[in-house]
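Right, one structure below, let's go through it.
What you see is the complex with one protein chain gone and the rest in place.
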Amino acid sequence: MTQLIKVWDIPGGVHPPENKAQSLIEPLTPLAIAPQLILPLNQHIGAPAKVLVEVGQQVLGGELLAEADGVFSAHVHAPTSGTVAAIVEHVVPHPSGMTDTCIILDTDGQDSWQPLDEAPDYQNLDKAALLARVRAAGIAGLGGAGFPTAVKLNPRANQPIDTLIINGTECEPYITADDILMQNRADEIIAGTQILSKLLGEPGRVVIGIEDNKPDAIATLREAAKDTRIEVVSFPTKYPSGGEKQLIQILTGREVPAGQIPASIGIVCQNVGTTAAVYRAVRFGEPLVKRITTVVGEALDTQRNVEVLLGTPIRFVLEQHGFNEKKASRLVMGGPMMGFSLPDTSVPLVKTTNCILAPTRKELPPPSPAQACIRCGMCAEACPADLLPQQLFWYAQSEDLEKLEAHNLFDCIECGACSFVCPSHIPLVQYYRAAKGEIRQHRIDKEKSDRSRRRFEFRKERIAKEEAEKEAKRLARKKAAEEAKKKLAEQKAATGDAKTAPAPAPADDEKQRAKLERIVAAAEDSLKQAQKPLEDATDEQREKQQARIKQADVKLKAAQDKLAALGAATSAEPAPTDKAAPAKAAADDPVSAAIERAKAKVAMSPEDKLRSSLESLYKRLAKAEDKAREAREQDSDKADALEQGVSKLKEKIASTQKELDELTPSNVAEPTPRDPSTSDTSGGATADAASNAIEKAKARAAAMSTMSAADKLRNQVDSLEARLEKSRARLSKAEAENDENIDAFKAGVEKLEVKLAATREQLAQQNEQA
Amino acid sequence: MSNTAEWQTISKKGLWTNNPALVQLLGLCPLLAVSGSVVNALGLGLATMMVLTSSNIAVSLIRKTVSDAVRLPAFVMIIASLTTCIELLMQAYTYELYTILGIFIPLIVTNCAILGRADAFASKNPVLPSAIDGLMMGLGFTLVLLTVGAVREILGSGTLFANMHLLFGEAARDWTLTLFANYPGFLVAILPPGAFIVTGFLIALKNIIDHHQAQRAAARKEKPVKGNKRVRTTGTIA
Amino acid sequence: MALTRITSPHTHRALGTGQVMRTVVMATLPGLAVLTYFFGVGTLHNVLLASAVCMGFEAAVMAVRGRPVLFYLRDCSALVTGVLLGLALPPYCPWWLVVVGSFCAIVLAKQLYGGMGFNPFNPAMVAYVILLISFPLQMSQWAAPSDIGGHTPGVLEALKQIWAGSSIDGYTAATPLDTVKQNSSLMLDSVYLQDPVLAAGSFAGAGWEWVNLAFLAGGAYLLYRRIFTWHAPVSMLAALALMAIIFYDGGSSNSGGSVLFHLFSGATMLGAFFIVTDPVSSAVSNRGRLIYGASIGVLIYVIRIWGNYPDAIAFAVLLMNFAAPFIDYYTVPRTYGHKKSQRATKKADL
Partner (left out) sequence: MFETIAQHPIASALIALIGLALVFGALLGYAAVRFKVEGDPLVEQIDTLLPQTQCGQCGYPGCKPYAQAIANGDAINKCPPGGQTTINELADLLDVEAPTLDEEHGEESEVPTVAFIREDECIGCTKCIQACPMDAILGAAKQMHTVIVDECTGCDLCVEPCPVDCIDMIPVASGIRDWSWELPAASHEQADLIATDTGRGHTQRKTGEAA
């Protein structure tokens, strides 16, 4: 019956040599536990997970090491028991060969596990519970992209799913991990498929698609799926029919619209490995800590499929298979068509590693140098997306980004079919990847420059307004003073108390209103800005955008409310909103008040000054905490930033307090320069670029500290001297010009002098010790 | 105004840096059409030069009296009259050449190089510089025309200075140099494609020379101070 | 361990540009053999000389441009140009014709535009056209095929003619296309009877029909090897045949002869499988190639019948080379997931 199911053909495609037999000779074997596991926090698309463990902590197998940070993130679990040795930057499997944060786990060989939350009656669980179990297991697509599975299984309500496709295609040469999984664990796949089907509301069609070069897998799965409504469909072998969009086209004849996800046409696609993992997660509560990987290539003594713990260093895997380094031309993670070459063997195996390929030079010879494109059109014939690869190549070469987008560069799935057939050996895919990166960067830059322009224009406007207001105020003050004089004279003549008219109050209200109006305008603007890209954004982005819009909306509403309140207030009495409070204070004679305040400030001892600043800091802290809490409640993405702000404020308070303490007993004004390297690092992973940069600077300072103390001090003295010189020059210049900021310069010079003296003293001490 | 340095720059512009044929690419129609032999090229070149010089002088003379809005029609009128004069002159003295060049003599009116110089230079400068500019631009154009004509004549028919008597009278009849005996004639060089190819090569040659000169000049020039043109966008900071 | 990091894909099909070009050259061999059989060593000499000179010019330009000479020679594109030019030139033409042609092909038509892959026109055809309009006399003297008792010169005699320039009038004969063109307003049958070349042939003139069959065989081999797609050559031949059918009036020489005559005389098959299929200067997509080939077919017929020259492959190909970007613009395929195909540009160019 299944044979009668119609399959469609995809355009293009190629038939590279399959090379699948060699890894299928040996049965699937579990691999030993490596002495050390390296677990990257980002083994999926989306934000890296947040670390939950500390260095030195003992963990059991299955324990949560890092939790998902946001919707598009996934948990990381301990694959076995052991000790957290470090949380450091380590080379990760990524085409860039760069480092990322990883948890290094020293295994103890016991493989003792924490009790798993089994659910023998999983068939009775409801959708939410099932989804929670999938999410808790940290499953990300095992096919290669690493999209968090729980997200995919939770389509939006307006997108009813009518087809569930389980992808057993495995069209890349060499890889047989899915093949052997289907042969060995067909039951798990079928059970997993049923779970997925239930999660998606029992779609009308449930299909498992397999290329016809895996007859054993097809037979086993057909057998296992006998009593279910699951169809097992085989279709002719052709690369890249395993691509999600291509498989959908083959099995349903439908195309996923450009820039959208399959769910938008009612289809969800999952890899067979993922399906099995979902079953294990739901049934046994097993987190995703191991996977089946094909270890293949002529540079190995043994070629087979192994079930291996995530985080196992590739070196360990290779050693187990008799890797001959001299024979290998390169080391590829993934298949020969889309995999990337690894910089060295210390990288770990991750959730998306379906193959480790160690070919010899003869097997996969190094590419010949690229020749000129002869426009033969073979690439266009091979392209499964019906693009014009050579046009894209020309435009990528000339960096004509506009034309690239017009030629639908972003519909390229980077399958490599075009490069494979290119008789001139042009690395086409690399051109497309580079061009895509550049276009993305360009978009970011564009967004930033637009924002900058708005800010700058806003600033200019604000300054112009301020100038105007100052001028108006000055005039008003003048008038008021005259009036007051007149009145005073009158009152002197008549009776006692002078009461000035609260002239500036409306002005202040006016200012308040202007400010609020500006805020409203800005909020409206940002709302508009946020809405604009919404139209052409993809689904994933859309959600984020909507959140942003909501935020902007809320802001706008708040601002409008305030404005309305202010409007009401000014008409009634000038003081209900808290922001209007200073206005009230200023209602008294502003001039004398200001003078008083200034006097008070001058009279303040340094101690008092610190105290007052401490007070203000406390106030700020309270406010910041409030805000952070509010943000947290609203689940806004600003919450983190705000919380950081809070922690920073706390830090500052502590240091001020310390200063104050020091000052109080000795009463000697000795500002202790804080060493930047000693200030504690607040929280490792920070999404904020700002704190990242600061962190870096601190790290640099720390690196400096490895210099001998004396050298460091000497350096410091030198730089201080230079700076002092500069400051003095500036001060003298300022004095000569009778600058109004002389005080600031003086303060700077004094500060530097004190610091220099202190450092010199330290240096002297150091030298003595030496 | 009459200093030699200025004249030199004007001359250099016309002959080389702003050559109408090689740099401005103006007046390509006659350049491609009549440069099949040296004599044709020279005839048209001289005619163009005369029109260009005299039109520059005339335009410069009236530049203060003609209003901006009607300047172009006025210039065209002047150029047309001068062209007619030249045409009549050629008809009188070099009739055969006149018949060979045919429509391209009256078409000098539409040579953008002439109107371009009138508008870009003569209408803004006094008479003498304008005259020099016209002469030099015309000379530059003529030289390019001559070079293209010579190359095409050599390639196309294997001779040089054939039929010079059309321009210089009977005495010039035996100026003809036959470079290759029994030359089969490379017809493409005489046909318009040949003109395009030869002009292209000439432009390339000029660019090569310019490039070399620029490189040498760059090597001699000292580095400018970086960032000395900066201004504050945020006003002065006290 | 330092491993080389190489961009994906890591595996490549074995077919390289050099190999493609060499296959094309191989596929011309049957045609060359038949030409030599019928017309003597003239064409063979042309091919050898043109190939050598073309490679020489290519190497010289590459050296001037400061590029690795051997690397670029290895792609064999200059060889293909040379071979095609040599095949197109009349046998026993003077040596300098070949040299000038090679210069035009490699230097003017190819390298001036940026070298391989950048030339908008087919180099061999540019050279052929330049020679044809510059030296009409030398270019129109075809040797008579040996079938009709024409004298086929020996090697020495041929060399003497080519290098010393002695006359070849003795054994030239009008080509069938020439004959038909020159004898207008006669019935075809009588033309066929009058002309020895046509009379000796079975459907398209002695020798010529076999030459074209040989090129057809070579083209079929290239199609079998999937060096190019069938679209352009098949549509060109179909269009030519269609034109011949439409305008065939039952026998007057004004109609230009039968379908078979058009398909198997002149350079039809050489053009269809070796010139029209030149990827660099043709349209890109398959749909585009159908249009491109068909237009060439129509143009060939138009120029053959109503133009000034007896054969028209070169002119038709060059004219359509002009139009190739235009065809590309309107034949962009529909990309996966898009409703309709995008024109090559969203925004109009400045």
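Letters A, B and C mark the chains in the order given here, with residues in each chain numbered from 1 onward.
One rule holds for everything that comes next: a residue touches a chain if its C-beta (ideal position, glycine included) is under 8 Å from a C-beta of that chain, and two chains touch if they have at least 3 such contacts.
What you are looking at is a predicted structure, and each value in this text was computed from that prediction instead of being measured.
Residue-wise, the contact with the chain that is not shown comes from A:451, picked out of A:127, A:156 or A:451. Although one chain is not drawn, the whole complex shows that of A:147, A:279, A:420 or A:745 it is A:745 that touches it. Considering A:11, A:35, A:70 or A:95, the position touching the chain not shown turns out to be A:95 (whole complex). By the touch rule set out above, subunit B reaches the unshown chain at residues 223-235, 237-238. Listed for subunit A, the residues touching the missing chain in the whole complex are 92, 94-100, 340-341, 366-373, 396-397, 399, 425-427, 430-431, 433-438, 440-441, 445, 448-453, 455-459, 613, 652, 673-674, 676, 688-690, 692-694, 696-697, 723, 726-727, 730, 741, 744-745, 747-748, 751-752.
The rule is simple: only the chains that are shown with their structure count from here on.
Comparing chain pairs B-C and A-C by the number of C-beta pairs in contact, the larger count belongs to A-C. Separating the centre of subunit A from that of subunit B, both taken as means of CA atoms, is a distance of 63 Å.
Chain geometry summary: the mean Cα position of subunit A and that of subunit C are 58 Å apart. Counting partner chains per residue, subunit C has no residue touching two or more of them. Remark: subunit B residues 184-189, 191, 193, 197, 200 touch subunit C in the complex.
On the subunit A side of its complex with subunit C, the touching residues are 11, 14, 16-17, 95, 97, 173, 245, 249, 255-260, 325, 328-332, 334, 336-345, 357, 359, 364, 366-369, 371-377, 380-381, 384-388, 390-391, 402-403, 405-408, 411, 414, 416, 419-425, 427, 429-430, 433.
Of all residues in subunit C, only 1-13, 15-17, 19-20, 71, 75, 77, 115-118, 228-229, 279-280, 282, 284-286, 289, 328, 332-339, 342, 344-347 touch subunit A in the complex they form.
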